[in-house]
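Only a single protein chain was left out; the remaining protein chains are all shown in position.
Every chain is named by a letter (A, B and C) in the order it is written, and numbering of its residues begins at 1.
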Amino acid sequence: MFARYADLLGADRLEVPSSVAATIGDLVTYVRGLPGGATLPFRPFVAVNLAQVEMDYMPKPGDEIAFLPPMAGG
Amino acid sequence: MFARYADLLGADRLEVPSSVAATIGDLVTYVRGLPGGATLPFRPFVAVNLAQVEMDYMPKPGDEIAFLPPMAGG
Amino acid sequence: MDVLTREPIDLSALIKAVESPERGAVATFLGIVRNHHGGRTVQELEYTAYEPMATERLRAIVSEAEGLWSVRVAASHRLGALSVGDVAVAIAVASEHRNDAFVACRFVIEEIKSRLPVWKRERYDDGGEVWVDPTSSSGAYPVLSQSSNA
Partner (left out) sequence: MDVLTREPIDLSALIKAVESPERGAVATFLGIVRNHHGGRTVQELEYTAYEPMATERLRAIVSEAEGLWSVRVAASHRLGALSVGDVAVAIAVASEHRNDAFVACRFVIEEIKSRLPVWKRERYDDGGEVWVDPTSSSGAYPVLSQSSNA
């Protein structure tokens, strides 16, 4: 979790039971159900191992999954 | 006369009898008749008192008349 | 110079990294912290990043530009706390012909703005603090916690 998303969820890292997240879409649904998570978009930018993925991507154990708020660099 | 034109005419300043130059066009014709002058274009860039003028411009005594080769700055 | 840095960005170092005797044109861009945003007076701001991904993406953007045009590119984005007037991002592009340098420089800053996982938290002189979000209609969301992140 980065920037505003970490702020909303009150944490920059989350432990998620692997049973809830067959796809990234499932993971988003789970995170949006956590306290503070409902403000996240239905389809946030998500990166797995530094590469952006779609909602149907199926993460493996040990993957680094990052929720990225809209980018604001430059 | 500047740059290549001064080089062609062998001088960066010319004395011209006022009788030959009612217009800038006349002056160009005169200069093109001088040794080395035939290589000048029929319609070179000419500036009078720092401002570019057309061939029909009529210079006055005391005007600073400059023949400008194609510009090559930058 | 690293593509991400917590030190002040040195434009001359970026120019030196790209210039060469064959390249007659250098275009550069600097993004500088402004004193206002959305009508409010900026006091300071903080850039954070998903650093490994931002590093990889900025390097990829540089390579893409060098593949699309005949140019050499150097770019650096600053992270951490910045004040008004500080350079947040700098790009230097050298090429044989100026059109390539201009076009590639513009490409790089647009790609940085749209693709780099970097976030900006601004603090205003009225005490307010926001996450800047170029995609939202208001342009920003209030900061909830005081704790910084990532």
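Keep in mind that, in the parts below, a residue touches a chain if its C-beta (ideal position, glycine included) is under 8 Å from a C-beta of that chain, and two chains touch if they have at least 3 such contacts.
Keep in mind the model is a prediction, meaning the values are calculated, not measured.
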> The complex has one chain that is not drawn here; which of the drawn chains does it touch?
Replying inline: B, C
> Which residue from B:3, B:16, B:34 or B:53 sits in contact with the chain not drawn here?
Replying inline: B:3
>> Residue by residue, what part of subunit C touches the chain that was omitted?
In response: 11-12, 15, 19, 21-36, 84-85, 96, 98, 101-102, 105-106, 109
> On subunit B, what residues meet the omitted chain?
Replying inline: 1-4, 6-8, 10, 12, 47, 50, 66, 68-74
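Heads up, the rule we're going with is that only the chains that are shown with their structure count from here on.
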>> Can you tell me which chain pair comes out on top for contact count?
In response: A-C
>> As a quick test, compute the distance in whole Å between the mean CA positions of subunit A and subunit C.
In response: 25
>> Quick check: how many Å separate the C-alpha centres of subunit B and subunit C?
In response: 51
> Which whole number of Å gives the spacing of the CA centres of subunit A and subunit B?
Replying inline: 73
> What are the residue numbers in subunit A that touch two or more other chains?
Replying inline: none
> Could you say which residues in subunit C touch two or more other chains, in rising order?
Replying inline: none
